[in-house]
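With one protein chain held back, the other chains of the complex are shown just where they sit.
Residue numbering begins at 1 within each chain, and the chains themselves are lettered A, B and C in the order written.
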């Protein structure tokens, strides 16, 4: 099999300016943060970001000026608050928002994954979000005359999906230990044209074969694999490590002010030349091992 | 939690004459055979059977006169041939067939599971099966004007789904060891009004909690749990035991002739008063342990 | 026996717990301390068989106490099942057989039980305030669920006559408008830091049912940005019992995490 393992920098080249990027992110849960930092370092522009519930990666990308559009169900860092840099950019009209309920977003992506022109849901009926977004949402009738209407949700095919997982082999088989499986890893990669997976560890194929039911992405559906231990930091990667409260709080505070936000990004994202330097900058091995204890508590 | 564990006889009472029964069955793979035998013993009539690819349980139920209708993608025992008793009954006009492609069947059941009036697929376009079945299949246009048509598949809500699995606790959490996960256990139970699970073993809740990602049916979605070791016999239950070639061959031979088929059913299904007696009748522990060796070879 | 001392969060939690019957299935989302504490309380009192999908992930979890997040793994690491969300959770939620009651909170909540978590201001595309987004409420409002709102900020900014944008369908314009659209279920109860309200059956307008001890009908009306209907038999909200308060303080949430949303 072709060796899919590559560097952060090379994998990031799969993401072009103006691309639609389906990004794993669910509040403080696992996001491919090492790749998000690389995209900021490389200065990507005009990205459309697709998330379920976008957390800190959305705010960092917004603060760095990488985004022109957000498609998703919500943006929130849960107890660390709304994403202020993203909010302000939306309020200034710099980032357009396509706001979908979870099932409507999943219907769009599920249709993309399955080569269907549209998917359907009963969610959103009665809300204002349908009329606000007629290009992608439309109420249609039951062709069997049952009387119930449904919402047709136009297929969405992102250019790239980016996820972080526990391990992969060099063929690109990506495996997760038992954890929450959100749609961002279950359906985003199936819908996208290209898939990048960053992983905590690269393993031999025999390790993957020991738990064939825990492969979440088969080799043929993955285009690039990048070794990025603690690659989800400061988001969580259960059961390996918890989210970093300290860094979330520091960002939430910085994000109230554009200059503080820029300084934060300079220090933690643009400054470090590599993922390893980033990890050193947020406390290195000592701090990170305390997150591991947190996750296994 | 209410104790869901009951007997085969009592669980079978959830299946009424005339019911639509979604039955786990995929050629020689795991089917809830102990429950199938109990339904035959109890003399159920006029059942509509919903299967993905129905194997030996379809033929036994057909031979026993339990069926008036079959809904599914195919009927086959793979290397043991077509199901002759079922075929003859269809050819005599005694069993009606609704024949769907796999995605059309899954669209019907997926819509039932999700409370949607219909699901959609691109499968079957161009075939004769759409016009043959206008009550449940209808070609509709893309409301976004993309030009591609899709097939709307009317929601199907079975009265009961019956599955066999490796283990459950008394609350009804049903768990599978790593194996093939067909739609018959992934979506049939979600679509049905009632769910019966027969299992190889009843375990303590702590055993279930040791592998929370391998629960295939959560307690609240299960109405009855029945302890039936080797309950899938003569179908397989990987990785615990393989299918029984000998009994499949014996049935395939008997099924060529109505009298031989009836004698087979009398001996193996109607004769034994219980699941335990059935197992004794097919060779008992010795023969079954050879199937275990087969599965772990 | 009512508690000798209690706080409004504890009263709300005890009141919300009453909504759930033994054997119900419930789910919670992000930053949902009132529902989570109420579920944990109900499971320890009248509803030991309340089936709880913690964070929409963990089935029947056994958290030692309420953690800092109601979504993350501390809540559900010890569960009977991890429910995959795309296919499994949403099938169970959409089916209609299960999870029939759903708790919601919105940045705005209006006279007819519609909620807004999308945007504030007349221009949706250039909002005064961009809110987090509809997330699951945009589904739950439309798929036949019985909706139960909670709010720790009963004030005219939250309780508005008409939400700027409906991101969770309540009774829409009121009367039978929701029913005419074919939507079943709908809002039933609103539990706030001041009162408990329901919806008058014909007009589907919000109606005051009980005021919390020490709160007057007038205070509730003043805190509400539209004219409230007032039930003829407005009484005082039943305070939590001493045992309920003990369970909340000692077992369920000894860290007091539930109180954060009340500090505003």
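Rule of thumb we're sticking to: contacts are C-beta pairs under 8 Å (C-beta built on N, C-alpha and C of every residue); 3 or more make two chains touch, one makes a residue touch a chain.
Since the structure is predicted, the reported quantities are computational estimates derived from the model, not experimental observations.
Novice: When the whole complex is taken into account, which chains on show are touched by the absent chain?
Specialist: A, B, C
Novice: Any idea which of B:9, B:125, B:210 or B:263 touches the chain not displayed?
Specialist: Answer from the full complex: B:125 touches the omitted chain.
Novice: Given that one chain is not shown, which residue among B:8, B:36, B:50 or B:73 touches it?
Specialist: Result: among the candidates, B:73 touches the missing chain.
Novice: Given the contact definition stated above, which residue among B:34, B:67 or B:104 touches the chain not shown here?
Specialist: B:104
Novice: In the complete complex, the non-displayed chain touches which residues of subunit C?
Specialist: Touch set of subunit C with respect to the missing chain: 86-87.
Novice: Contacts of subunit B with the missing chain: which residues?
Specialist: 26-29, 53, 72-76, 78-79, 82, 86-87, 90-91, 93, 96-97, 99-104, 106, 110, 121-129, 132, 147-149, 178-183, 186-187, 236, 238-239, 242-243, 245, 295, 297
Novice: Just the residue numbers, please: which parts of subunit A touch the chain that's not shown?
Specialist: 1-2, 110, 113-116, 169, 171, 173, 186-187, 190, 193, 205, 208-209, 212-213, 215, 218-221
The rule is simple: only the chains that are shown with their structure count from here on.
Novice: Going by the contact definition above, tell me which chain pair has the most C-beta pairs touching.
Specialist: Counting C-beta pairs in contact per chain pair, the top pair is A-C.
Novice: Taking the mean of the CA coordinates per chain, how far is subunit B from subunit C in Å?
Specialist: Spacing between the chain centres: roughly 40 Å.
Novice: Would you mind pulling out the distance in Å between where the CA atoms of subunit A average out and where those of subunit C do?
Specialist: 28
Novice: Quick check on subunit C: which residues sit in contact with 2+ other chains?
Specialist: 82, 87, 90, 94, 143
Novice: Pull out every residue in subunit B that's touching 2 or more other chains.
Specialist: Residues 115-116, 212-213 of subunit B touch two or more partner chains.
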